[in-house]
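Next up is a structure, given as structure tokens.
The complex appears here without one of its protein chains, the remainder shown in place.
A and B are the chain letters, set down in written order, and residue numbers restart from 1 in every chain.
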Amino acid sequence: MVQTEGIRYWRDMRARYNLIGRRCGKCSRVYFPARSICLDCHRHSIGKMDPYKLQGRGTVSTFTIVHDGDPRFGVQVPYILALIQMEEGPRMTAQLVDIDPPQVTIGMRVHTVFRKIGTVHTEGVIHYGYKFAPDSMPHLRA
Amino acid sequence: MRDVAIVGAGTTKFGELWNDSLRDIGIQAGFAAIQDAKIESHDIDALYVGNMAAGRYIAQEHVAALITDYSGLSSRHISATRVEAACASGGVALHNAYLAVASGMYDTVVVGGAEKMTDATDAENTEILAASADAQWETFFGATFPALFAMMARAHMQEHGTTREQMAQVAVKNHAHGALNPNAQFQKEIDLDTVLNAGMVADPLGVFDCSPISDGGSALVLMPLEKALSHTKRPVIIRGSTIATDTLGLHARPKLTSMAATKVAGQRALTQAKKTIADIHLAELHDCFTIAELIALEDLGFVKAGEAGAAVAEGRFHLKGGQMPVNTSGGLKARGHPCGATGIAQVVEAVFQLQGRAGARQVKGATTALTHNVGGSGATVTVHVLEAT
Partner (left out) sequence: MISNTGVGIVSYGAYIPRYRIAASEIAKVWGAEGEGMGGGLGVHAKSVPGPDEDVITISVEAGRYAMARVPWVDPQRIGAVYVGSESHPYAVKPSATILAECVAACPDLTAADFEFACKAGTAAIQTCMGLVGSGMIDFGLAVGADTSQGAPGDALEYSASAGGAAFLIGRDRVIATIDETYSFTTDTPDFWRREGAEYPTHAGRFSGQPSYFRHVTECANRLFKDRGTKASDYTYAVFHQPNGKFPTRAAQTLGFTKEQIKVGLLAPRIGNTYSGAVPVGLSAILDVAKPGDRIFAIAYGSGAGSDGFDITVTDEIASYDRAAAPTVDQLLAHTQDLTYATYAKFRGKVRFQG
């Protein structure tokens, strides 16, 4: 059996594992996910978008509890999906874990944790990456 | 640029069309529009088809040639183009058809939209629809379409105090309108409790806050205005036709409670039409989720930011007693939302209204209408301003 679905996620794997985005060398705006052209500096940024590692800290901008999810998330349903405003500037889409839905609030501080994201079928590649947990859970010191 | 008029409009019934394939739906819609326009197939210079995901739904790409072929037009070798822009595929197809006629390139253009969604399971639908978001950085992490709009809804509730009840009123209103539309998927009124007590899909959006999975097709025939009058006494003129885009990912947008692409597409379309928002008599807005109609009302300028919830609850956009009826067709919520067809279906409703053929849904004296079609979570928006003659 050949399964190539993992390949397109492999290209972004390092960025996903270690939160590697880009920073515009001209205006210092940080992007995650990476962009090769700055939204503000346009062509002046080409060639100046350098890799930039995010520290993995932010706040919840908004969130939802997904009850009717993509089947790839299987027993993780219901899960909490959120937009996280990162300290460095970008906003990211990710799941919130280690918290019960009623405790989630807009503005709460969160940090990244490393989790299984999903798998397309039981014999497929397992995708790993970031999720976020509330700062009330043990975490790396800032 | 020539003035462009709509001389024919037609649609299939929307819903679970178990006996009809995508090609059946496409042909039925096209035939209805052609009949309405009183043209012959040999008059057609070009076809534009809005379709979101036939490749995923029925493993069929190359949809424009397919529809042309099964419409019996293969021997005429006409120009045929499929357009894809997620749920804005229909609106974007119309914009392209409009340009083709306005430019003088073609005189008679059929533009349709069709989607066959019910051949896929609910789970497959969730996955296919989610492909309109950023597959690598949203969908991969668990974003579904209800989830993205639910996050906008929660941000809107936080910023403006919008309530679940106010959102639910959108569904109640659009179902009331759908009950009057013989082509609607749901022709049944619902009450507020039904919406509020429905199971959650993505909190705070429940089942009745979401548009359904639908099959259906709609089509229009366009001509230059100077030729239109020989086909119909009441051509509808396309006064404004715009597309605006934004970041693909919701997370990359500065504001979560507004769609910048709607604001821009709306302003440009009104400017092109030399109208203001106060000139609009009725609107078909993209209510894929109840919150989406509220945000569209605010972004287009029908109400100020944060005021749509209260305005809908007051009945301002209701067919009965409202000042400016919104989604008289039932909207995506009740008419149904076969993705590729939606942008065209909205215009079909507007045409029927402006020609005084909307039956029980007729808005009396309406001469100017606006349609608003969204792709993804707001990465593509089309707006059309239509005027009766």
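Observations on the structure shown:
One rule holds for everything that comes next: a contact is a pair of C-beta atoms (placed from the backbone, for glycine too) under 8 Å apart; a residue touches a chain by one contact, two chains touch by 3 or more.
Quick caveat: nothing in here was measured; it's all calculated off a predicted structure.
Displayed chains that the missing chain touches over the full complex: A (touch as defined at the top). From the options A:37, A:97 or A:120, the residue with contact to the unseen chain in the full assembly is A:97. The chain not shown here touches chain A at positions 13-14, 17-18, 71, 74-77, 95, 97-98, 100, 113-117, 126, 128, 131, 136-141.
Note that in this section only the chains that are shown with their structure count from here on.
Taking the mean of the C-alpha atoms as each chain's centre, chain A and chain B sit 32 Å apart. Touching chain B in their complex are the following residues of chain A: 8-9, 12, 33, 61-73, 76, 79, 81-83, 90-95, 101, 106, 117-118, 127, 129, 131.
Looking at the complex, you find that chain B touches chain A at residues 122-123, 126-127, 130, 134, 136-144, 146-147, 150-152, 154-155, 158, 199-205, 249-252, 256.
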